[in-house]
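With one protein chain removed, the remaining protein chains of the complex are shown where they sit.
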Amino acid sequence: MSQATQQPAEAVSPYLPRAAKIVEAKDFTEQEKYFRFEFEDGQGIEYLPGQFMEVSVFGIGEAPISICSSGGKRDDLEMCIRSAGDVTNALHELNVGDTVGLRGPMGNGLDMDAMEGMDLLFVAGGLGLAPCRSFILTALENREKFGRVTILYGSRTPKDLLYAYDLDAWRDRDDCEFLVTVDRGDDDWTGNTGVITTLFRKIDRPDAANTAAFIIGPPVMFKFTVLEALAMGLRKNNIYCSLERRMKCGLGKCGHCQIRNVYVCQDGPIFSYAEVMRLREGI
Amino acid sequence: MLPQILPKDKLADFARFLMGEYRLAAPVAKGHQFAFEFIETPEDVGRIRMDYDITILPPKKFLHPMYEELLRFGGRDPATGEAPIQAEPTVILGAHPYDLHAIATTDAAMRAEPADPYYATKRDATLLIGINIRGYVNDEQFMADMRTTEPPEGGWDLFMTDLGDRYYVEVGSDAGSKLHQAAGMFTQAAGDDHKAKQAFDNEKASNLPKRLPYDTRYLPELMSESYDSLLWDAVARRCFSCGTCTNVCPTCYCFDVQDKLNLDAASGVRRRQWDSCQLHTFAEVAGGENFREHRSSRLRHRMFRKGKFIYEQTGKPGCVGCGRCSVHCVADISILEAYQQIADEAAVSAMEIAAAREESQ
Amino acid sequence: MAKSLDINVHHLTRVEGHGNIVVRASDGKVEKCVLEIVETPRVFESMIEGLRWRDTSLLTCRICGICSVAHTTASILATDEAFGLELSPESLTLRKLLMYAEVLQSHVLHVYFLAAPDAFGAPSVIPLASSHPEVVKRALKLKKLANYTCAVLCGRHVHPISLVPGGFTYVPPKKGLVELKQLYADARADIEATVETISGVLDKFPSFEREREDISLVRDDEYAIYNGELKSSKAGQIDHRDYLEFIKEKCVEHSTSKHVYNVEESFAVGALSRFNNNSAQLNEFGVAAAKALGLEAPCHNPYLNNVAQVVEAAHAYQEAVNCLDELIAADLTEEKLAPNVVPKAGRGVGATEAPRGLLIHDYTYDENGVCTEANCIIPTGMNLGNIDRDMQKYVPEVIEDRSQDQIEHDLEMLVRAYDPCISCSVHLLKVDWV
Partner (left out) sequence: MAESKPTISFHDFTSCEGCQLQVLNCEDELLDILGAVDIVEFREAIDDKADSYDVAFIEGAFTRESDRKRLETIRSKAGIVVALGACACTGGLNVLKNFRGLEKSMKTVYGDSADWYETSQALPVEAAIKVDYKVHGCPIPRQEFLEVVTSLLAGRTPRIPDHPVCVECKLRENECLYHKSQYCMGPLARAGCDAWCPSYGGRCYACRGLISDPNNQAAFDVLEEFGLTIDDVLTEFRLFNGVYDVSQPPTEARVEKQ
C-alpha cells in the first residue's frame, strides 16, 4: 500500500487560533473580567460590532465571546468574560502578559453605516452590555451620523454593573441619553430600582419608524423588552438582538448552534426580531 | 468515457491493484450485517462482499472520521498549535448510489464557505467506485422517492453494475478513466453488455416502487406545515435519544470538539468527534440552559434537518432514503412513517397531493 | 532480644484485600499469632441464588478482579456441567489460553509488584521504578502482554466478556492472534530475564520449613490449570465433584473468611502446592526455570511460593504459545465457538486453578436455568489456616534472634508470599451447619 500522504500547501486550518497577548485585564465583578488583547503577529483585526471571537485555551477548549470594543480596523480588541465553566474559568486565571488563542471575527455583526440618520435605542441587560457596548461605542465614535441615541442598561444589583468608567462617561455626555436600573438596590444606591422595562417609561417616545433598537440580554429580558419596543411602534425589522447558542466550530458545520435552518455562528448572532419570529426556537 | 467491462473473476485482481496504489475500503460481512473496512491483506480481499445489502455505517466514516485530529498543541501557549491536515490516497469500493448521493450532500455542506479543509483534503484524495443496487433490501427504504436510486450527476469515478459473470462499469470522471486504464483488466462494453445493463435497469426499476403518497419536492413544505404537530411528541415517547439514527445516517455530519490531554496534562490534541442532535446535551450551554430540552424538539429537529434544512442549505437531499436510521432504531422509529404521517395531517389539499402523485409517476 | 512482642499490622499492604497481622507474645511465649481478615463480607452465594444462568458468571467473576478469568472459568465449568454442554476443541483451547494468560499476569504482578520490593529492600514498587527501571519496565511489558491476550480473546482481563458457558460470544480475529504470537515471541527473553532476576535474590527468602498438605488439581495429560481431579499430597485423589471430602470448613472469629481443614488442621493451595503435586508435568521451559531457580518438589518453605510462581509463569508462557499456534491453525469461526445453551435442571461443579490456587464453584439450577443453590470455595480462604500455622511455628523459632521489626517484616513477607487475595476469600460457601 502506498504510504504517501497529501498535505495541500494551501490548506490552512480555520481551527488554528492566532496568538494574542493580554495587554489589559480588570476584574469588573466577582464573575466578570475584562480583557484587552493584542495580536502577537501585529496584524491587527477588522470586525463589525456584534461579531465574536472563539477564545481558545489549549488543553481546556474554546468559548465564543463577543467583542465589546468599537468596530472597525484596529490593533486590539476587548472582551468581558463571565466565568461560567472550564474555558472561562481558565481565562479568569490569566493576566497581563499571558497569551490566548483567538479565532475570528465570526458571525454576521451589523454594519452601522446602514443605519445612518436613524435614532438608536440600546437596551442591555446584564452581560448583554458586552456585545451591546461594541454598538454603543461605534455609534458614539461616529456620533454625527445618527439621530437621538438612548442607552438603557439594567443589572441585578449595583455590584453587578459592568464598565463603570463607560457608564460615567455616557452619563456625562449630553449627546446621548443614558439610564440605568438595578433589580435590587443596596444602601448606597440612589438610582432606579426595578426591571429594565421600567426605564421605558422614563424616556421620550421615539420616532418609531426611524429608530433602530438593539436589545441584548438574557432571553427573559428580551421577551419583555421587545414587547415595550413594539408597543412604542418600532418596526420588527429594526429591532436587533444577539442570540446565544452552544457553539463548537464557529464555521457553520458542527450543528450545535443551529436553529431551524440558520447557523447562529454564521447567520447570526445578530438577528432582527422579524427573523427571530420566523425561527420560532429563537428565544 | 465509454462504459467498460470487468470480468467478475478479475475483481480480486482489481482490488489488489487498488491496494498497491491506494488505501482500499470495501464492504465486508460483520456478523449478519455489513460494514466498510480497510482491506489490508490478501486474506481481506477474499472478504470483500460486493453483494452486500447495506452497511451499518455509511462511507462518511472515511471522509469525516468519527474521531479526527484538528490541532496538536504542546501546551497552553497558542504558539505551540499546529494543524495536521492530511489525507492518504484512498479508494472506496462498492458504495451504493444512495451513499454516493449522500457524499454529494456532505461535499456541498463541508465545502460551503468557510470550507472545511480537513474534509476537503480527504475528499480530494478519495476515489469513489460505486456498485449498483437491485432493489430495496428492507421495508424502511424509499430511495425512489428521494431520487437516489441512480448515481448523482458527478462526484464519483466508476460505477459498477453486476451482470452475473461481469461488471458493467460506467466511468464518471477522468480519474476513473485513468484508473481502469492503469488497472489493465477492463475491456470496452459491447452491444450485449448494453442490453444486459438495460435489462438490469428495467428489473431494478420495478423493484423500487415509490413509498410516499406525494412528490418529495413538497417535502420541505409539508415539514413546515407539521411544525406544531402532535406527531413529534407521539414519536418521542418511544425515543431513547440514543443518537443511533444520526450516527448511521449518511448525511449527518454534526460534531463536537474536545481537547484531549497527554499525561503531562499540558500537551495534547484538539479533536472533533461525531455528535448527535438527539443527545440531550447537544444544545445545552453553560449555566444549564438547554435550547432543545425536550426529546420531541430534538426528534423534530432531526426530521426537519433531513426533510428540509439540509436540502435548503445545499440543494442536495438531506435524506437519501437509505432507511438506516429506522432499521437501527431500537424503538423502531421510522422516518418513512413520519414522512407519511405528516402528509395525512398537513394542510395540503388532497388535490395538491393527487397532482403531485401524478407528476411523479 | 524480643522476648515480648506486640505486632499489629493494620491493613496489611501489598496484598489484595484487607487483613491484619496480630502477634502477641510475652516472655518469649506466643499468646496470639493470627492473620485477621477484616474485609467486609460480600455474601456472594446468596446473591447468585435467583440469577439466570447467563448472569451467574458475570456476578461471580466480580468476586475478585485479580483472578477474574479463573472465577469466570470455574463458574462456566459449573454451568457447562450442570447443563451437560459440549465444548468445541477451539473453545477449550481459547479457555486454556485465557487461564495461562491470567496465571502469567497474576504471577508477574505478584512477584514484581508485591513481593520483589521485599527482596530488593524497597518499600514499594514505586522507588524501584527509579532504582531498577529495567526490572519494572520488564514487569509492565509482561503484564501488558498477558492483559492484551485477554483483550484480544474476550475483551478484557478484569471481568471477561465473551467467556461464557458453552463457548464464546466473540470470534477473536486472526490478525489479533498473529499479532499476539509475535508479541509472545518477543517476550521470551523477558521471561528468561525474570528467572535470572529472581535467582539472583534467592538468598532474600528466609529458610523456614513446615511440613504441609498440598491440595491441587491434577491431570494425566498435563500440568493441571484449567480443570482436573483433586489431589492431596496426604490423602490421594478424588473426583472434583467430591471436593467436600477434602475441604471441610469452620468459622473462626478473627476472620470474615472461613477456615478449612482436611487431614491436618490446615492445608495449602497455590503455586507451590501445584508445583509439589505436578512438577513432573512441567513443560521444558518450566523445567528449565525450576532448574535455574533450584526449586525441587516437594518443597515446604512457604516463602518459596514466589519462586514457584516464576516457574509457573515460564510454564504458562510456553503453554500459551502452543495454544496460540493451535488457534491460528484452526481458523476460528462463529460456528466453532458460538455457545448453544439449553438450560436444564441439575448440579455442576467447576474446579479450576486460580493463580492463587484451587477454586471451586458449585451451582444447582432449576429447569429454567435459574440458580437455586451456590457454593464457592476460594483459594485464599483455604490458605488462611495454613498461614496462621506457619506464623505460629515461625515466631517461636526466631523470637529470640530477631527484633520485633524484623519479625513483623518477616511475617508480612510470609503472608505476601501466599499472595492472598483477601477480597475474594471473604464470601464463603454454604455448608451444612450440623
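So that you can tell them apart, the chains are marked A, B and C in the order they are listed, and the count of residues begins at 1 in each.
By definition in this document, a residue touches a chain if its C-beta (ideal position, glycine included) is under 8 Å from a C-beta of that chain, and two chains touch if they have at least 3 such contacts.
Computed from a predicted structure; not experimentally measured.
Looking at C:70, C:111, C:125 or C:413, the residue that reaches the missing chain in the full complex is C:125.
Screening B:70, B:169, B:219 or B:248 against the full complex identifies B:248 as the residue touching the chain left out.
Among C:95, C:143, C:274 or C:315, only C:143 touches the chain that is left out of the view. Within the full complex, the residue among A:25, A:67 or A:90 touching the omitted chain is A:90. Taking the complete complex into account, residues 30-33, 35, 56-57, 66, 237-244, 247-248, 258, 260-266, 268, 274, 276, 279-281, 295, 328, 330-331 of subunit B touch the chain not shown. Panel shows subunit C; residues 11, 13-18, 39-43, 45-47, 49-52, 55, 58-59, 62-66, 68, 109, 113-114, 123-126, 129, 133, 136-137, 140-141, 143-144, 147, 154-159, 161-162, 164, 168-170, 251, 253, 256, 258, 423-424, 427-431, 433 of it touch the chain omitted from the view. Mapped onto subunit A, the interface with the missing chain covers residues 59-61, 85-86, 90.
Throughout what follows, only the chains that are shown with their structure count from here on.
Ranked by how close its mean Cα position lies to the mean of all protein Cα atoms, the top chain is B.
Distance from the centre of subunit A peaks at C, each centre being the average of the chain's Cα atoms. Note on chain placement: the centre of subunit A and the centre of subunit B lie 38 Å apart, centres being C-alpha means. With centres defined as mean CA coordinates, subunit C is found 65 Å away from subunit A. Subunit B and subunit C have CA centres that are 51 Å apart.
Not a single residue in subunit C touches at least two other chains.
For subunit B in complex with subunit A, the residues that touch the partner chain are 19-24, 40, 70-71, 73, 75-83, 85-89, 109-110, 112, 114, 116-118, 120-121, 124-125, 227, 253-259, 261, 265-268, 270, 272, 275, 277, 282-287, 289, 291-292, 297, 301, 304-305, 308-309, 312-313. Those residues of subunit A whose C-beta lies close enough to touch subunit B in the complex are 1-8, 11-20, 40, 56-62, 84-85, 88, 99-101, 219, 244-246, 248-249, 251-256, 258-261, 280-281.
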